[in-house]
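FYI, not all chains are in this one, though none of them got moved.
Naming follows writing order (A and B), and every chain is counted from residue 1.
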Amino acid sequence: MNFIHKNENEKFSDTKTQVSELNNEANFENEKILEAIIFASSEPLSINDLKKSCPFIEDIDVSINNLMAFYSNRAVNLVKIKNTYAFRTSPYYSIHINQKVEKKVKLSKAAKETLAVIAYHQPVTRTEIEDIRGVSLHKGLIDTLLESNWVSIGKRRNTPGMPVTYITTNYFLDYFGLTTVKDLPNFKEMIEAGFSADVKVEEIES
Amino acid sequence: MVNANPINNEFIVDLKGFDGPLELLLSLAQKQKVDLKEISITELVDQYLFFLKTASKLKLELAAEYLMMASFLTYLKSRILLPKDLFEEELSSSELEQNLAFKLKRLSEIKNSTEELFMKPKLGVDFFERGFFEENNKKVIKKLDSSLIEILRAFAKINSKKIFSPLKFIRESIFKIDDAVNIVMNFIFKSKNWILIQEIIPKDWKNNKIKIRSAMATTFAASLELAKSGDCLLEQNSAFTDLKIKGNDFRVKK
């Protein structure tokens, strides 16, 4: 009796281990499929993109999170840019990479400030930008920011005249290594001081 | 004292260094106190005006924005110094003061954050995407690509083309004054009744808007000319109502 019982127990625990091992293996496999897909893509991919490529993976978020954790202590990290994912080298190792820096953009002080105003106050109208900076916008400045692909056009403001608004792009987040605009330096402080409205952020994030 | 010169002598006037009057004010305020909450607005106004005076002595060109800010600040200072009941219906001076202080603080925060933002590691400078992507054994599919700015520029271009295109007359749609005179003369001799001026216009000039407009204008001008010489009579009861024409019997008989 005792013997049989023991044996059954063993059997049971064996099956259990096998099932969980199988699960683990399947999960690991999913993780690797995502790894290959994201690695091979030249653009950051959204969860939707990934779902299209792998309809068979049920909880993509879990696999993605595992993958992010796996790469977190490496020199190549899996980063989240708004709702998209991409591999980027860790800034910590930048000194060793002597890439030709082609993309280094020389922006005027006014352009940098205007970009920051758009980032912190988005969606923001031209008039609001001028009000915040206390100076009228130089011709061609918004043009430059649109061209650099950091800035795009948002919804029209529902006020008289329905003015055009400006917002930052995913590329802006990617460029500065941010996951969301909430990661901007001093973002919380700026909102708490009433310098930009919290409601707007939810609008952007949605 | 308000009149005391608040600016030390080392102060160098350089308007080009400032992006507008608000930035100039901010830099003056920051010289005053570390904490923007404790700046004295009246003192700031004096500093600003003194700055502008120095600039104009140096014959630096002042943008309109700087002068507008100066007039606002002068107004604000007078409001702060004068008894309150003089300005019952307007914003209180403390509200105006608070508003200015808020704007200065907001600009200062943006300036600090801009610096911090650009200190962050940047893609392609401090961290990198994958250096290259293999294309082996893959179907290369051509895909159209453009950007919003390109589409906007294209649209702006079409519109500017229209606005700046040279003025062009569409000759065939212009009713010549000589033709109009002949037609009106013809009519005057034939008919002795009042008739609407547009009925004189030949049928083939009534089939499009541009032609009608041109024919109307020319026929009217021709009939005015003939009325002046006494060949016809024109009648209109009030502005924008029907305009009628009739041959001058007396003249026709003659």
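Following the convention adopted for this analysis, a residue touches a chain if its C-beta (ideal position, glycine included) is under 8 Å from a C-beta of that chain, and two chains touch if they have at least 3 such contacts.
Keep in mind that this is a model prediction, so the values were computed, not measured.
Enquirer: If each kind of chain appears just once in the picture, what does the full set look like as a formula?
Expert: A x2, B x1
Assume only the chains that are shown with their structure count from here on.
Enquirer: Show me the residue ranges of chain B that touch chain A in the complex, using the header's touch definition.
Expert: Interface residues on the chain B side: 19-23, 25, 65, 102-103, 105-107, 109-114, 116-118, 120-131, 133, 147-149, 152.
Enquirer: Show which residues of chain A lie in contact with chain B when the two form their complex.
Expert: 39-40, 42, 86-91, 94, 97, 99, 101-104, 109-110, 112-113, 115-117, 119-120, 131-136, 143, 146-147, 149, 152-153, 174-178, 184-186, 189-190, 193-195
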